[in-house]
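Sharing a structure here in structure tokens format.
Chains shown are a subset, placed as in the full complex.
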Amino acid sequence: MSKLTRFGVSVDSVLLEKFDDLIGRSGYRNRSEAFRDLIRDRLVAEEWTDSDKETVGILGLVYSHEARDLTETLNAIQHEYVDMIISATHIHLDAHNCLEVIIMRGKSGNIQKVSDRLLSTRNVKHGRLLTTTTGAGLD
Amino acid sequence: MSKLTRFGVSVDSVLLEKFDDLIGRSGYRNRSEAFRDLIRDRLVAEEWTDSDKETVGILGLVYSHEARDLTETLNAIQHEYVDMIISATHIHLDAHNCLEVIIMRGKSGNIQKVSDRLLSTRNVKHGRLLTTTTGAGLD
């Protein structure tokens, strides 16, 4: 964390009251914290519009382990992108269903591409990509 | 607009620089304005999680006017909810396609219900609901 800058902002008092209610319910300790989170979330959204930006994505896949060859196929695709994939956690949801959570780091365009390939694999039931950040410069 | 409250927030200087870049590119004149917009957008999102809250929605529908009875059907549905529908603008996109933009005001749950009925009407090609606000208390 580098040095803090303090500055003033002006907000209509009725709007500020509603914001204070919201941050109270969410659990923020003060306005600066809530404000910083709003800024960072907007900046991360922007990072993902630039396909060359280095960033972090988390892919969640739900599938049935009974589907023939599925685990091998998912594994094989991941191995093609071994430099981008940091880790994969496997959860046994029930007798049939598995959840695989794959953490990736790389250019946002490439993370998108790997995700599309894994999501479109036969017998993957559900999947979504969570777009986050390396955290660099977001203190 | 009621009275303004001024207060201080602390933000790390690197993060603040990125925020200043972002608001420069977006066209905001100062940080307070950008900050207020971030707050309001969060508050409007919250309004829409409460199905009893009075709010404003804009439905865009794209369809072919050649589809038999479609205009009549869309019209008939709108008339059932005449108290909620403020206006409807019709645009001729090309020889075949129409855009209808319906502005509604009412409980968010009811706006959602009318939208679902209109969106699921046969031969409507595309439609989405934009969720906004009456503006009350958001100065």
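Quick notes on this structure:
Labels for the chains are A and B, by order of writing; each one numbers its residues from 1.
One rule holds in what follows: a residue touches a chain if its C-beta (ideal position, glycine included) is under 8 Å from a C-beta of that chain, and two chains touch if they have at least 3 such contacts.
In this text, all values refer to a predicted model and were calculated from it rather than measured experimentally.
Assembly remark, whole complex in this entry with 2 chains visible in place, copy number of the identical chain is 4.
Keep in mind that, in the parts below, only the chains that are shown with their structure count from here on.
One simple way to say how far apart two chains are is to compare their mean CA positions; for chain A and chain B this gives 26 Å.
Only residues 1-16, 18-19, 22, 31-32, 35-36, 38-40, 42-43, 46, 137-139 of chain A touch chain B when the two sit together in their complex.
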